[in-house]
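Let me begin by presenting the structure, written as structure tokens, before commenting on it.
One protein chain omitted, others in place.
As written, the chains take the letters A, B and C, and residue 1 is the first residue of each chain.
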Amino acid sequence: MPLAPILVVTTGGTIDKQYFDALSEYQIAESVIEKLLRVSRVAHPFRVVELMRKDSLELTGEDRALIKAAIAAAPETRVVVTHGTDTMTETAKVLAAIPGKTIVLVGALAPARFAESDAPFNLGMAFACCQAASPGVWITMNGSVFDGLKVRKDREAGKFAEI
Amino acid sequence: MPLAPILVVTTGGTIDKQYFDALSEYQIAESVIEKLLRVSRVAHPFRVVELMRKDSLELTGEDRALIKAAIAAAPETRVVVTHGTDTMTETAKVLAAIPGKTIVLVGALAPARFAESDAPFNLGMAFACCQAASPGVWITMNGSVFDGLKVRKDREAGKFAEI
Amino acid sequence: MPLAPILVVTTGGTIDKQYFDALSEYQIAESVIEKLLRVSRVAHPFRVVELMRKDSLELTGEDRALIKAAIAAAPETRVVVTHGTDTMTETAKVLAAIPGKTIVLVGALAPARFAESDAPFNLGMAFACCQAASPGVWITMNGSVFDGLKVRKDREAGKFAEI
Partner (left out) sequence: MPLAPILVVTTGGTIDKQYFDALSEYQIAESVIEKLLRVSRVAHPFRVVELMRKDSLELTGEDRALIKAAIAAAPETRVVVTHGTDTMTETAKVLAAIPGKTIVLVGALAPARFAESDAPFNLGMAFACCQAASPGVWITMNGSVFDGLKVRKDREAGKFAEI
């Protein structure tokens, strides 16, 4: 039985933040997802679509509609969405309207380019969750698989928790 | 609803290999799993049991019986076992006899102490799989969630593949 | 002959920048210099003084006077100063007035907390330079030992070059 291919949609967020010395600031840069999957020796079939490069606080309703349309139109039924953490749960609500697909939203609290980041672990969770979980929207952060409609980010504590 | 706690059993393998200059060789060392979970900002309840530190080629039938007994006796129903990759599928067969628990075997092709290792991604997969998959034995390597009884390691290709 | 102890003065700069998720921005954080020296297995006697945590564009004349006074008053004759790169050469001019000490200014173009950073290499250069070079002010960046009074930062090119 062939392995079900995974669609990875990148939208930006902390996970892809890079530091630019010439600007003395960091910005969301070229996604590191493909490199991270190569380092992680992923042999599972996947396809990466870099849809946008935004801080999730800047995502508009139109952006979310675009993310939804891109996923709905794709042939894959297993989907990972990398996303800023601050409004991840808002996007989860929009994506919940897509039937028959297992969609996992994931991000990072420290940029993937850091030596110590939660990005590779979180992305691994998302890859497994989209294969093992039933259709619906899920969020994999802080070591937990959360129902995407029953979770919130506790910004002070710096972690996600069930509602 | 409280999150279901996860038991992490470490048995050794490449994932925990450290380099010892005084010996001019590397050996399996103190497990890096707890540090890796801390860096990954895991807030999910878990408990780590360092059961043994062996290359999986050295694991005996008695070792496997011990791993099985430790898991069967534990209160947790979600279990991650870090393990050398060469005989991971043999241990999977032994653990398949445990009813009512979701057990995930996981390891790494490059030591977790390497700057570029598949360890954090793989461990993330295992954490998600033991939460999202139904009871049974699973292996999460190379980006795939494999049925633990229907997978083999292709040593030359350096990856796991379905049987 | 006992090894000459080294004074390390930290002033901030990109080298110590950390990312803070709760703020969605990064700031200069607790210095990573001591950890970096431990990872680098430094057995040479040294002492770290965290003098300030500033972006070098924010350093005032008073700040520079303080850095100068702290170095002049210290018993060590070998000194490493970690510093933001944008105004490193201005501080070099101020420190040039201190006689009889080998002072090396050093920083990084990517934060030390990044997986790929010039910080450990640059700091190693500074440690060697303050031991091997004659008294005066030096800058060790981009693989070169520069006379601190004959170098400038080429911001567009992202590197230091001789005047």
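Just so it is clear, a contact is a pair of C-beta atoms (placed from the backbone, for glycine too) under 8 Å apart; a residue touches a chain by one contact, two chains touch by 3 or more.
From a predicted model like this one, the values you see are computed outputs, not experimental measurements.
Peer 1: Quick one: jot down which shown chains the absent chain touches.
Peer 2: B, C
Peer 1: So one chain is hidden, and I want to know which residue out of C:29, C:48 or C:145 touches that hidden chain in the complete assembly.
Peer 2: Counting the whole complex, the residue in contact with the absent chain is C:145.
Peer 1: Quick one: say which of C:43, C:73 or C:97 touches the chain that got left out.
Peer 2: If we include the chain that is not displayed, C:43 is the one touching it.
Peer 1: Could I get the residues of chain C that touch the absent chain, sorted low to high?
Peer 2: For chain C, the residues touching the absent chain are 1, 3, 6, 36-37, 39-44, 46, 109-110, 115-118, 120-129, 131-133, 138, 140, 142-145, 158-162.
Peer 1: Give me the chain B residues in contact with the hidden chain, please.
Peer 2: Output for chain B: 14, 17, 19, 21-22, 24, 26, 55, 57, 85-86, 109-111, 113-116, 155-156, 158.
Here is the rule we use: only the chains that are shown with their structure count from here on.
Peer 1: Mind listing the chains that sit against chain A and also against chain B?
Peer 2: Chains touching both chain A and chain B: none.
Peer 1: Quick one: most central chain, C-alpha centroids?
Peer 2: Going by the distance between chain centres and the overall C-alpha centre, it is A.
Peer 1: If we define chain centres by averaging CA atoms, which chain lands farthest from chain B? Would you check?
Peer 2: Result for max centroid distance from chain B is chain C.
Peer 1: Using mean CA coordinates as chain centres, what's the gap between chain B and chain C in Å?
Peer 2: For chain B versus chain C, the centre distance works out to 43 Å.
Peer 1: Go ahead and note the Å separation of the Cα centroids belonging to chain A and chain C.
Peer 2: Those two chain centres are 37 Å apart.
Peer 1: Quick one: which residues in chain C touch 2 or more of the other chains?
Peer 2: In chain C, the residues touching two or more other chains are 115.
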